[in-house]
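Below is the structure I would like to discuss, written out as structure tokens.
All protein chains but one are shown at their positions in the complex.
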Amino acid sequence: MAIVTLLTDSGETDHYVAAIKAKILSLNPGLAIADISHKILPCDIAHGAFVLRSVFNDFPKGTVHLVAVDSTGNSDTTSIAIQLEDHFFIGADNGLFGLISDKSHQQAVDINSISPMASTFPEKDIFAVAAAKLASGAAITSLGKPISSFKKMIGRSVKATRKLIAGHVIRVDNFGNLITNISKVDFDILSKGKNYTVAFARERFRKINSNYHQAEQGDCFLIFNSLGLLEIGIYKGRANDLLGMELDSAVNITFDES
Amino acid sequence: MAIVTLLTDSGETDHYVAAIKAKILSLNPGLAIADISHKILPCDIAHGAFVLRSVFNDFPKGTVHLVAVDSTGNSDTTSIAIQLEDHFFIGADNGLFGLISDKSHQQAVDINSISPMASTFPEKDIFAVAAAKLASGAAITSLGKPISSFKKMIGRSVKATRKLIAGHVIRVDNFGNLITNISKVDFDILSKGKNYTVAFARERFRKINSNYHQAEQGDCFLIFNSLGLLEIGIYKGRANDLLGMELDSAVNITFDES
Partner (left out) sequence: MAIVTLLTDSGETDHYVAAIKAKILSLNPGLAIADISHKILPCDIAHGAFVLRSVFNDFPKGTVHLVAVDSTGNSDTTSIAIQLEDHFFIGADNGLFGLISDKSHQQAVDINSISPMASTFPEKDIFAVAAAKLASGAAITSLGKPISSFKKMIGRSVKATRKLIAGHVIRVDNFGNLITNISKVDFDILSKGKNYTVAFARERFRKINSNYHQAEQGDCFLIFNSLGLLEIGIYKGRANDLLGMELDSAVNITFDES
């Protein structure tokens, strides 16, 4: 049996998350449920997508990810299941799944198409049922009619040339660290043999650390993190507060002429 | 083996919840534990009861619900186990269990009556032990001496006549939605063929939506939610803040003469 993960914006003060879990366990008490987070900011699709993109591949292939972020309230929103990178994703067709991978999906179905039901709590009545079935071994094609495409939001892109990489902060984490959308892959291609300057807020850095250990308390550090993304932090401090930066703040790397 | 759920007001910054889980797993490492919430407001019996009432029936019959809300500190409080609607509930006899169901209980026992112990942490020393035994298959009658009744708090009641349903907000959820104690069952009986006005704060509505999808961003919506209760929300906004309403605010439905 596959693991079912839960990612919601429901918080932990209500019955919503427990109701989803209870539904899954009622259908198959043997299923293992792993919480990813229930503290996605209400209706914040970018936040939910960032967390899901950062972690889904750490779970075993075949894991079923139930996503309840901004999943009620949209007009004309369908409930879908997607197979992507050999993982399964279940949620509202609200654009979030377009942000979690650059690969093409393998299959997609409308999970409220066989015996359509109206529900004011689709996360429990529709998503949880589909998740329990998938994790118990049902084929995705048995869950509903195939759909050829689904809604895809597009993330802020990085502008990269031989002289400049222009990126942005895409996540301020629990520690106040600033995670950008500048990837190590792009940097390595463009930086070869060149000196460079990383500029953000009023700071200018000419070096990216290779590990956190090189920072002293209170020092600002730049590092390519475990996601392969440039991260700005202050060791034992909150970089966002101390640097005056937030989601969407600009971070630029300029390369010297070689 | 049955599932054990946990509902506490202990928060997540201390060892209390983990100590309860550890005790259960020490007695039976094979038991499945599902968190309902640990973010009930400290000693808020109404909050705990609302969440438990809203979700317990979604779990399989036979589930054991350990409730640690306002469970230490009362004089003369006993520790009890109750069978109700084919579910088991364990906690302090502080009135909470009177709020979770309108049905009569099947059995009730004093779980600290066989070898009474004094404990400053009954949730671990008494509740967890009883929960592990029940979930492992013990009969409720083996846990302690039967009691004929237990303390029951009574919730705010709705006043319903042919001209008026007078209710109140009983829960402001994580999204700022206002859940009232006005039930669809009552409304359907009284509204037949009549026009009506729903009044709250400075708002007057003459229509209740049938699903969230009918709202546009920033719109106020009225809906009978998945619990069968009238809910007031603002799509992508916090209704409590925007309408100036809170727990206990009045919501009235008046019916036109037909």
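The chains carry the letters A and B, assigned in the order they are written, with residues numbered from 1 in each.
Here is the rule we go by: contacts are C-beta pairs under 8 Å (C-beta built on N, C-alpha and C of every residue); 3 or more make two chains touch, one makes a residue touch a chain.
Computed from a predicted model, the values in this text were never measured in an experiment.
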item: Of A:Leu25, A:Val51 or A:Ile82, the one touching the omitted chain in the full complex; value: A:Val51
item: Missing-chain contacts mapped onto chain A; value: 3, 5, 32, 34-41, 47, 50-52, 54-55, 58-60, 171, 173-175, 210-216, 223-226, 235-236
item: Touch list for chain B against the chain that is not drawn; value: 10-19, 21-23, 25-26, 29, 33, 42-43, 72-77, 118-121, 124-125
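FYI, only the chains that are shown with their structure count from here on.
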item: Angle (degrees, nearest 5) of the CA superposition of chain A onto chain B; value: 120
item: Distance from chain B to chain A - Cα centre to Cα centre, in angstrom; value: 32
